[in-house]
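Structure incoming, see below.
Here the complex is missing one protein chain, while the rest keep their positions.
Chain lettering (A, B and C) follows the sequence in which the chains are written, and residue indices restart at 1 in each chain.
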Amino acid sequence: MKRILLIVALFALVAVGFAPAAAQDAPDGIFPGTWPYSLPPTHHLNLFAAGGPHDSTGIGNFYRQLVVMPFGFYRWDSATYEGLLAESWGFNEDNTKYVVTIKEGTWSDGTPLTANDAVVTYAIGRILNWADWNYLSDVVAVDDRTVEFIFNETGAGYTAERLIMKTRIAPAATYQALADEATALIAAGKTSDDQEWTDLATKIAEFRPDVLLASGPYTYSLEDIGDSYMTLHWQPNSIYSGSVQFGEIRLWQGETESTTPLVLNGDIAWATNVYPPATQQAFVDAGIRLVNVPLGYGAALLMQHDTYPFNIKEVRQAMAYAIDRDENAFFTNGFGATGTEYMAGVLDTMVSTLLDADSIAKLNHYDFDVDRAAELMETAGFTRDADGKWVDAEGKRISVEYKAPAEFADFLGASTNAVEQLNEFGFDITLRAIPWQQTAEDIRQGNFQLSVWSWAGGNPLASRQFFGPIQRFNYVGLSDGQKGMNFPMEFEYNGEMINLDALINDVSSGFDRDAQAQRAGRVALILNDLMPFIPLNIISAAQPFNESILTGAPADGDPLYAAPLDDAWMLKLLLEGVVRPAGS
Amino acid sequence: MRKLIRSYTFRTVVQGLITIWAVMTFTFFLIRLMPGNPAQIKIDEYVDRYGMSEDQARQQVATLFNYDPDQPVFEQYVDYLSDLVRFDLGRSLTSTETPVAEQILRFLPWTLFSVGLALLVAFSLGVLVGLAMAYWRGGLLDNVMTVFASVIYAIPDYIIALLLIMVAGVQLKLIPVGELYGGSTQGIEPGFTVEYILDLLKHAFLPVFTYVLATIGGWMLTMKSSTISTLGEDYITVARARGLPERRLLTAYVGRNAMLPLMTRLAISIGFVVGGSAIIETLFLYPGLGRNLVLAIGLRDYTTMQGIFLVIAISVVVSNILADLLYGWLDPRVRLGGDKGTE
Amino acid sequence: MSASADVRAVLSEKSLVQRLSSGTRGTVRALLRNKAGFLGFLGVMFFIILTTLGPLVIPYEGDPRLDRLRPGARSLFAPPSVEHPLGLDVKGRDVLSHIVHGGGPLILTALEAGILTTIVAVALGAAAGLLGGFIDQIISAASNFILTIPQFPLLLVLATIVTFDNRLGMALLLAVLNWPTLMRAVRAQVMSLKSRDYVEAAFALDLGLWHITTREVLPNMISYIVVNMIFTIRSAMYFIIALMFLGLVPLTEPDWGMMIFIGKQQGSLSNPEAAWMLLAPVLAIALFQLSLVLFTRSLEEVFNPRLRQGV
Partner (left out) sequence: MADGSVVLSVEDISITYTTQRGIVQAVSNVSFDLHAGETLALIGESGCGKSTIVLGLIGLLPKTGKITTGKVTYRRRDGRLIDVLGLNKEQMRQFLWNECSMVFQGALNSLNPVLKISSMIYDTARAHGMRADEAKKRALSLFEKVRLDPLRVFNSYPHELSGGMRQRVLLATALLLRPQVVIMDEPTTAVDILTQRSIIKVLKQLREELNFSVIFISHDLAVAAEIADTVATMYAGEIIEKGPVSEVFYRPRHAYTLGLLEAAPRLSTGAEELMSIPGSPPDLIDPPKGCKFHMRCRFVTDECKTTKPPLQASSPT
């Protein structure tokens, strides 16, 4: 290990000596961040296996982009890409291919970035059943720096584009041999059902490279992974090496609880954890700025649609009216959550981008209104009994159980409050907090009456926004035998048979943004009317940003703050050198 | 042969092996009853993050993980057992190339060091103070220490830990929290050097201090009550009448006899060395086995969990045997496991 | 028989049995005798009154009070004030009302667990000690097994598998996990008592196991058992809170354990103004347990006149 490092260092020195362009010293600053990385031996440097830098147990979906970069960075505010590795990108004229030209640059060992890197990456990804290959039929290097992604018959569209632009390209120098084997298998006509395919997948998973070649300005070795923090070192050969202002990125290990004192003490300057309101207050009191950034999801109240009376539309609508969502948001995550406004199935901030104006106008906002809720309950055949509880024609109360994950403070808070409000309104709900894995399992199995999970998501495409929970935790998105919410996706609506599942899958296809918006609007209106789940709120993280250590965060309300972590504002500003040590 | 079977050592070893097997089997099936499995957790991640369908994610996870959720549990058990008799703990389910044994070797020493040190400090301090409390019963020391011990004993260790960090670390700035986190400072070469050992002690300070605070009250109170009943024994009065100096009286007569009932507790505590440290290690970012266990439980890494549980079971059994030996050394009446002295 | 037997005989004009049957006056006197013990007794009484009568005086605040959000604050937490001596919790509710209303359930469950553990431990310990042989081996093996399972990791795992819907179930689980230690002690005591003359005499007279246990063995151990039960109650409390901490038990308010759980989850220790939600129940539990420990001194005196002189 040591020897290899030495060689790399030597190489770097030589490179510095021979290439005056790269002759520069590492910047001085240290960027103190945090990520709950795993320790070796679990932690390794294979980009394609669980436990590696790209895994959530590795360095996670923000910092990994500083090491091995994707083609682009997505602006949620303008729905456009900015190039990271890519110099130019786009569909060809007939939309059969996606063509990317890679910037002129090198890996950390000095070997140039080439189109072959992308080909190698996708060859291995194919063996690993990457979702990208649902849309592609081939990936071809046209010349040294141009790579073409050839769509299959149904693949062309913005969904595929996002996958391509966000995939982090691995170095051919490390993975060429494995990619060759993969290519050979494909050429031989093997499929994922063949034993050779599985064997190769296993071989890929077990591969342990000694060095992590970086296209980004930082890299690390296993020796850099300490017990309490790990260090990403600046390397001189990246496209961004000249612009970043930090010589080291220090990632403190730990989750919310163990990082809190470090933030308070100024050991961590920027954190992406979700800190509870009392802690946020402590940060503010300590003079630490909080930057509000959406996490891209919120808490949704889920119903099991086999359960009476949640199979009645009016009851679900009444529930939507009966919950004060602003209050609910406060108890979900303090000021780090806002009550859902549009009830459209996509994030409020995305409504104007994703839906057509007509549909937006028609959306029912379900403003808090217990009288309207009571009317709906009466329409559904319920009356209030002496205790003010709703009873149906047979005199039965709505006595149900609400399962919530005990470990998730935000979801548990949302649930506790929703139950309190609904009981106030006249329901008879018992809250049961159980371990989160059990909650997920119960929801999957349909073994619940009311529960909570996330809606929307960290993907800007409408189809992905609609995906959860209506597809994810419904029979259509689950394995055989699991029914989840069991909300019927094929039904008659306004005199027309529709397949909601197909509608959602189709929302983001093709290239006509207006048509997409209209399709999305239609889905939004259906969800808005039927209320198969109630999107209670949208959660944001109040990211502590310590301005005595770092500088360069834009003023509050900057459009860059619209994107969740995958397209985080920090990525762009860090790479461009805007975020820099305070006082420099 | 018959003599061997009847021998105390042989019986102890066999009993220990049976206990280890029983605990291993129990935990094996127990952890497979946990909701979710390693594959499902990864599948959820892929579905959420990469927009794969459930089936697609399932397929990809199957290629990444050594784990087939559809294999009958009993078959898994037989496989595991047959590996185990060859001293093979298997590989981590969530990091396929990582042998469980390697993980345990990496993390166990830290836990042994920190919790062992804490146990040593808490036990010896607690026993000394408890002895003094009983000896000067009703005095100032006794009263102050009883209050201290009872209060501290009642506060869960993780709250002690949090208070330690928040009050002493953040508010009063007495402790440089970040500097003390972790197991050792990066860059200091491991070895038998003063610098490295001091560094180890420095980093172990927070967890050790917490463990000591959390357990010393129990030792003090137990030792005190044990000493009080020993002080009432005739041989103490007799020894005093023989004109023995107080120091000899306190050590060989009172202390040694009063400590006997504590030995069982000590054995049990040693067994908890590994398991009891989970939350504290997580809070202090200490690279021990407990923190690794929490991670493994979160990821449902069955083989890793299984390996750690096995280590815990073995450590309990071994510490019980050690405690027996120690007990025998301290109390001649139970030497060789027999009560033969009483007539 | 002992060197100071005569001294004792002078001092205790009545035997233990007589003392116990001499009614409440002697007991009360024994309670009052030890100052620290009496303080503990007062403490225990205080908590009993607090949790039984307190709720009649201080109304319970269960609903969130958003109206108490102070301008500029990011949370509803508030430090102690005249109006709310223990401050406000995460939902802006009076912490004191939760302390008053939340002690009963926790103490009651711990009590149940303590009693159950003691019953199981004494029954099995007596059986193992008196009967010996095969039964002793079985019971000892079971206790070894339970002592070998690491309790905290076991709870970590159990937390994901089981959810206890009622407190009796929880008390039962604690009894199952906690009996071995006391059982071992009882067994050892029974074995040593058994070898003493009068129990042997009782055996020789063929007085029957039940008689021997209840008349000869238990009265001699009563002080030990009672004090041990108090300690079991303490450890039961610790475990219940650990279980709540892990979300294994029904998270119903009001409850001291729930306050700790929510307080911890809401990061209340990171903010001095919010800390009371967590510190108040922790202190209440600590003081209650301190009272129990001190109280055991008086109990020792009630049951064990030998200790009275502080020899």
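A few remarks follow.
In this text, a residue touches a chain if its C-beta (ideal position, glycine included) is under 8 Å from a C-beta of that chain, and two chains touch if they have at least 3 such contacts.
The shown structure was predicted, so the numbers you read here are calculated from the model rather than taken from an experiment.
Here one chain is not drawn; of B:46, B:253, B:286 or B:302, the residue touching it is B:253. Shown as candidates are B:11, B:173 or B:333; the residue that touches the absent chain is B:333. Although one chain is not displayed, its contacts with subunit B can still be listed: residues 233-235, 237-245, 248, 252-253, 256-257, 260, 330-333, 341-343.
FYI, only the chains that are shown with their structure count from here on.
Because contacts link each chain to all the remaining chains, their graph is best described as complete. Taking each chain's centre as the mean of its C-alpha atoms, the one that lies farthest from the centre of subunit C is A.
Of the two chain pairs examined here, B-C and A-C, it is B-C that is joined by more C-beta pairs in contact. Separation between the centroids of subunit A and subunit B, computed from CA atoms only, is 39 Å. The geometric centre of subunit B is 24 Å away from that of subunit C, both derived from CA atoms.
Chain centres here are Cα averages; for subunit A and subunit C they lie 48 Å apart.
Within subunit C, contacts with two or more other chains are made by residues 160, 264, 270.
In subunit A, 257, 261, 264, 435, 437-438 are the positions where the chain touches two or more neighbouring chains simultaneously. Within the complex, the subunit C residues that touch subunit B are 2-4, 36, 141, 144-145, 147-154, 156-158, 160-161, 181, 184-185, 191, 195, 227, 234, 237-238, 241-242, 245, 260, 264, 269-270, 272, 278, 282, 285-290, 292-294, 306-307, 310-311. Chain contact summary for the complex, subunit B toward subunit A: residues 34-36, 40-42, 44-45, 47-56, 58-60, 63-65, 92, 94-99, 102-103, 106-107, 162, 165-166, 169-170, 173, 176-178, 181-184, 186, 203, 282-287, 292, 295, 299-300.
By the touch criterion given at the top, residues 256-257, 260-261, 264, 275-282, 284-285, 327, 330-331, 334-335, 406-407, 409, 412, 417, 420, 431-435, 437-438 of subunit A touch subunit C in their complex.
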